[in-house]
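Excluded from the complex is one protein chain; the other protein chains are retained at their positions.
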Amino acid sequence: MIEKIIYKKPDSLTDVNFSYCPGCGHSTVHKIIAEVIDELALRENTIAVAPVGCAVFAYNFWDFDVTEAPHGRTPAVATAIKRVLPDRLVFSYQGDGDLASIGMAEIVHTANRGENITVIFINNTNYGMTGGQLAPTTLLNQKTTTSPFGRDAKNYGYPFKMLEFLSPLEGVKYLERVKVTDAASVVKTKNAIKKGFSYQLQNIGFSMIEVLSSCPANWRKEPLDSNKWIEEEISKVYPVGKIKDIK
Amino acid sequence: MTEKVIIAGSGGQGVLTLGIFIAKIGFSEGKNVTWLPTYGAEKRGGFSFCYTVVSDEEIFSPVVESPDTLILFDQRAYDVYKEKINQQTYVVVNSNLVKNINKNNKNFFEIDATKIAKEINFIQAMNVVMFGAYFQLKKIFKIETVYNVMKQMLKGKKEDTFLKNKIAFEKGMEFFK
Amino acid sequence: MENNKILIKGNHAIVEAAIDAGCRFYAGYPITPQNEIPEYMSIKMKEAGGIFMQAESELISINLVYGAAVAGARAMTTSSSPGISLMQEGISYMAGCELPGVIVNVQRGGPGLGNISPSQSDYFQAVKPGHGDYRLIVLAPYNTQEMYDFTFEAFDLADKYRNPVMVLTDGLLGQIMESIELKRKTPELLNQKKDWALTGAKGRKGKRIVSLLMEPGVLEKHNFHLKEKYDLIRKTEKRFEKLGITEDMEYLIVAFGTVARISKGAIKLSRDIKIGLFRPITLFPFPYEELKEIARKVKKIFVFEMNLGQMLEDVKIAVEDSEKIEFYGRPGGGVPTSEELLNFILKRIQK
Partner (left out) sequence: MRKGKIKINEDRCKGCLLCIEQCKVKEIIQGEKVNKYGHLVVEFKNSGKCNACTLCAIVCPDAAIEVYEVSEEKVNGK
C-alpha cells in the first residue's frame, strides 16, 4: 500500500494546541491564514498584529512574526509596521469588540487612509474572552451577559455592519464577508483571505475580510448548533458575499 | 476547625460550582468562608480550579498553598497538584479520568464518579458524586445543610433536578460507607 | 447565622453598594477581572430604574461618568489596570472641573496587557495620577465587607468634596466570595442639593463647568483652590487600621489591601515576635503623621506590597529613619503567602 499525504497541518502553525474552545471559529481562521501563508510562501515575509481578546494568544500558534497591540489599536500598529517595511505582508487580526468598539477610530482612519494592509475581522457577535458581553455586532434580542434581557435598540443601539460602513471610503479597495460553517465556506474564506493578501502584495490598498465566526461557549450552544445559528440568524443580519472589490 | 480545599479539573466539569457549593454549606453552618476561582482565558475545556476555605477563625489568605483536601477531577488536575500531597492531605480523585497515580498516602481515595454519574443517567452530576465521597470521608458538614443548600442552588430548575442531584450525592457517599 | 449576612463575590458587593448608595448611572467596558460588575449591574440597575450603559471603550466610560456628573447624577465606572490607564484623561478633566464620581479599579498585573492575576501595581496611577496638579481620594478595601462599605461611602465622599474617588482593589478581592453584612441605609448626602450642576438656566444666567482656564492667573488660582480642598481632605478623611500595636512592639508591617490581610496571617503565625500591622485605608490622604509616630518606636519596618515598591515611597516620606525599612514585593500578579512573609521577617530579624 502506498500512502500519499494530501492534507496536513500547515507549516506556519506551531505544534502548540489552540487555546480556543471546541468548535471556535478563531481556530479555523488561524488555520486557513497559515495555509494561505504557506501557499504564498510568505512565512518569512509576514508580520501579524494580534488584538486583545481571545486571539491575543495568536502568537503562540503562528510560526511567523507576530506582535500585539493595545485594545483596538491594532490597525495603527499594523500601519506603522507596513510603512516601515513596505515589502512585507502585514495583516491585523481583530475581533468585533476590538475592531468595532474600542478600536472604531483606528479602523476607520486606517481604512480611509487606504493603508496597504489586510484586516481579518472576526465577528462572533460578542466579547468572547471576557465572558460573552454585548458587542456592537450583537444581534437585536440576542442575550449576552451585559444584555441579559436581550439587546433592545433603545438601550443598546443596533448591530454594527462594519463592511457596509467602511465601503464608501475611497481608500478601501476590497471588502468581503465570509463564514466558516462547513468545508465549502471554509474554502471560500481561504480564497478571500488569499485575495486580500495578494492585493496587498500588488499594492492595491486596504482590504478587510469579515468572518462570521462561532463562539459556542458564550452562546451556550454546541459547535454544530452554533454553526446552524450562523446560517439561520447571523447571516441574515450580516449577509455573506463581496461588498466591494476595486481592482 | 479550618478546612482548606482545592478542587481542580477541566472547564465544564463543575469544578467552580462544587467550590461554591462547599462554601455555601460552610456559610450556612455559620463558619467563615472564602471561595476563589480561577478566571482563565479559555471558557471550555481549559484547566479550572478553585480554592475554598471554611473556618471558625478569620481567614487571612483565600489562596490555598497547603490544602487539607484535594478533589481532583482528571489527570491534568492530579499532575498539577500531586506535589501538594503530604501524609495528612485527603485526596479524592475521579478514577475514571485519573489513572496514572502514585498512591503513597493513607488518605488517598479513588472513586469512578464518571461511571456512577452515567449509571444514574446524570453525567453532569459527576461533581456531586465526588462531593458525596468527600462529605462521607471528612464528615465535617451536616447532611441537612447539604440538602438545604442543594435545594437553594437548584431553585428555579426542574423539580427532578434536585432529586437527581440528591441521588448523585448519596451514591458518592455510599461508596465509602 | 444572622439574617442580614450574605455570601457574595467582591465584584458583586461593589454593585450592591453602588445601588444602595444611590448610584443611578453606570458605564463600563469589559475587562477581566472585573466583568462581574457590568454584568451584575446590567440587571441591578434595571431593577433600580437607573441607567446602565456598556460603553464602547474606557475612554467613553469615563466621559459618560463625566457627563452624568455634570447633570448632577451619582455615577460610577469600573475597570481594571489597562482600562484605568485609558481613563486617566477623563479623570483629570473631572478633577479639574470638580466633578464627583466613583471609579473602581480591580487591579491586574502589568505593565502593558500584563495578565489577569491580582496586583497592586496601580498604586502610583491611583495616588499620583495623570496630568495636572490634582488628587483623587483613594480607598483601599481588604475584604469583601470593605468592598461593599467603601464603595458605598465613596459616593458621599465624592459629593462632599466634588472630587473623583477611586476604590483601589484587585483581582483577588474582586473574585473571592465571602460573607458580608449589608447596611441598607440611606447615604447622608444623597439628597444634598447640587447647585453647581448643569440642569438648564431656568430663571438664571447660564453657567459653565470647564477645565480650560486660559485667562492669566486664573488656572493658578484654581490650582490653589484645589490644594485647599486637598488639604482639608488630608485633615479630615485620613483612615488607617492599627493591629497589635503595643508599647513593647519591636517590629511593624505596613501593608494595604490584599497584602494587609495576608500580613495578618503572618502575624498570627509569628507567635512570640512582637510585631504589629499598620494598614493605610486611605492611600490618599496617606496617614504620614500617624505612621511616623509608630515607626519611631520600632526596630524594623516591613513594607509588603504586590508590586515593586510603590507605597514604599510614601512610607519613606513618613518614616524618619528609612534605614529601618525592609521591603518585600511580588510584582506581575504574584500573591505572597503568610508563610512567605513570615520567612522574610524571620530572615531579616536574625541578620
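Going in written order, the chains are labelled A, B and C, and every chain counts its residues from 1.
One rule holds in what follows: a contact is a pair of C-beta atoms (placed from the backbone, for glycine too) under 8 Å apart; a residue touches a chain by one contact, two chains touch by 3 or more.
Computed from a predicted model, the values in this text were never measured in an experiment.
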item: Shown chains that the omitted chain touches within the full complex; value: A, B
item: Contact with the hidden chain (one of A:E39, A:D182 or A:D245); value: A:D182
item: Contact set of chain A toward the excluded chain (per top definition); value: 1-10, 13, 17-18, 20-28, 31, 180, 182-183, 186-187, 216, 222-224, 227
item: Positions on chain B where the hidden chain makes contact; value: 9-10, 12-13, 45, 74-76, 97
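Simple rule for what comes next: only the chains that are shown with their structure count from here on.
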item: Centre distance in Å when chain A and chain B are each reduced to the mean of their C-alpha atoms; value: 39
item: Between chain B and chain C, centroid-to-centroid distance (C-alpha), Å; value: 35
item: Residues of chain B engaged with two or more neighbouring chains; value: 41
item: Chain A: positions in contact with at least two other chains; value: 129, 131
item: Chain C residues within the chain B interface of the complex; value: 1, 7, 32-33, 116, 171-172, 175-179, 261-262, 264-265, 268, 335, 337-339
item: Interface residues, chain C side, partner chain A - complex; value: 29-32, 35, 38-39, 42-43, 46, 52, 54, 56-59, 82, 112-113
item: Chain C-facing residues of chain B, complex; value: 20, 23-24, 27-28, 30, 32-37, 39, 41, 58-63, 65
